[in-house]
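Sharing a structure here in C-alpha cells format.
For this depiction, one protein chain was excluded, whereas all remaining protein chains were kept in their positions.
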Amino acid sequence: MAKNRQAKNIEEGIHDLTIYKKVLDNVHEEIMLLDTDYRILWANKGVMDKYGSAKAGVISEPCYKVTHGIDHVCRPPHDICPIEEVMKDGGPVTVLHTHFNRNGDKIYAEVTSYPVYDNGRITEFIHISRDVTERVIAEERLKEHQKAIIELSTPVIEVWKGIIALPLIGIIDSSRARQIMENLLDVIVKTSASIAIIDITGVPIVDTEVADRLIKTIKAAMLLGTRCVMVGIKPEIAQSMVHLGVDLSGVSTFASLQSGLDYAFREMGLKVVPQ
Amino acid sequence: MSKIPILKIEDILIASVQTELHDRMAEDLQHDIMEELGRTNARGVLIDVTALAIVDSFLGRMIGDTAKMTRMMGAKTVLVGLQPAVAITMVELGMELAGIHTALNMEKGIDWLRQNTKNRAMQ
Partner (left out) sequence: MKVELKTVDDIIISRSAIKDMAKEIGFGIVDQTKIATAVSELARNIVIYAGSGILNVSAVMKNDRKGIEIICEDHGPGIEDIGLAFKDGYSTSKGMGMGLPGARRLMDELDLKSEKGKGTTVMIRKWL
C-alpha cells in the first residue's frame, strides 16, 4: 500500500515537472531566477534562445552581462536596475530596458522583477522579460508624427522684416501650448522679430489654462525684447475671458489680423500706400 | 574669481557676461556699473546675458536693482540676449523684470539706448 502511494507520488511529481517544463519552454517570455548578486541561477529556453551563445552559457553569469553586455549593474541615467527598485519597494517592479540579443541587435524589453521571500527576507528574484521592440518603435514613430503634426499646425510666418505672425488653429492643450511657446520664442530669436502677432481666430475655446499659457508666452517674448499683439478675439471669447478673470492688460489686442498688422506697421514706422 | 569687464562706447557702458554668474561676481558687477556711471556720466547701460544659462531669483533681483539704481542716476538700462529657455523659466518662476527694457541682441539694445538717451537730452 505505502509503496504504491510513493510510486504514485513520484509519478505525479514527474508528470508535474513535464508540465512545468512544457510551459516554461514554450512561452516567448524570457524567465530567469537570480540571486542577490545579480547572478542567473536558472533560465528558461526563451533566455537561452535570445541571449545564450555557443561559447558561453548564461547560468551563473550576471544578468547585466547577459542582457546588456556590460560589466556593471544597470544605473541611471540609462536603464534603471529593477532589482534595486524591488529592494527599495519590496514589491514587484516593471521597467523598460534596452537589451542586446545574441546577435548584438538592440531590442526593447519590458522586464518585471518579482522578489522571492524566505522568512521575510528577499533571497532571490524572478525576472520575466518580454520583447516589446515593435511596440516601442511604433510608439516612437507615433510620437514623431504627433510632433510633426503639432509643428505643422503651429507655423510661424515672417510677414515682414521684423514682424512675425502665429496663426493658431484648433484646440490648444497644455502640451501643444508648450510647443507653441517654445517654437515662437525660437523663431523670434532666429528672425530678430520686433513684433509678434498671435492670431487666435481659429481657436474655438480659451479656458483659463490656455489663457494662462498665452499670457506666459507673451511675457516670455517680452523678456526677449519682442512685443506681442493678440488678434482674432471673438466676442464670445472676450466675454468668457472676462468671466474667467483673465487679465490681458498690458497686451495689445485687436479684433482682426488686419488691424493688428496695421498697428505693427505703424509701430515699425512703415506705411502701406495704394499704388 | 574673474570680474566682468565694463566697456564704454560713446555714452554707453557695456557689460557682457560670458560665464555662469557667481553671486559675488554679480554683486561686483552691480558695484562696478554704479562706479563707472558716477565716474563717466554715461547715459546708458547695456547688460549682455546671451551666455547665461540660468537666472534665478537672486540674479533676477540683482538685475532689477541695478536697473533701478541706474535710473536714479539718470541713466537707462537695457538687458539683451536672454535665451528662450531662460525667459520661459523666469516667467514660470514669477519673475517678469517689470520696468526693465529688454532687447533681442546687442545691436537692437544699442539702438534703443541711442534713441532713448538722445530724446531725453533734447528735452
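As written, the chain order gives the labels A and B, with residue 1 at the start of each chain.
Operating definition for what follows: a contact is a pair of C-beta atoms (placed from the backbone, for glycine too) under 8 Å apart; a residue touches a chain by one contact, two chains touch by 3 or more.
This one's a predicted model, so the numbers in the text were calculated from it and none came from an experiment.
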Displayed chains contacted by the hidden chain, counting the whole assembly: A, B
Residue in contact with the excluded chain [from B:12, B:88 or B:103]: B:88
Selected residue (touches chain absent from view) among A:95, A:150, A:238 or A:251: A:95
Residue among A:80, A:122 or A:150 that touches the chain left out of view: A:80
Chain B, residues in touch with the chain not shown (by the definition above): 20, 22-24, 53-58, 60-61, 83-86, 88-89, 92-95
Chain A residues that touch the omitted chain in the full complex: 76-77, 80, 85, 94-96, 178, 182
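Convention: only the chains that are shown with their structure count from here on.
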Approximate Å spacing (C-alpha centroids) for the pair chain A, chain B: 39
For the chain A and chain B complex, residues of the former touching the latter: 181-182, 185-186, 188-189, 192, 194, 216, 219-226
Footprint of chain A on chain B - complex, ascending: 80, 82-84, 87-88, 90-92, 96-97, 101-105, 108-109
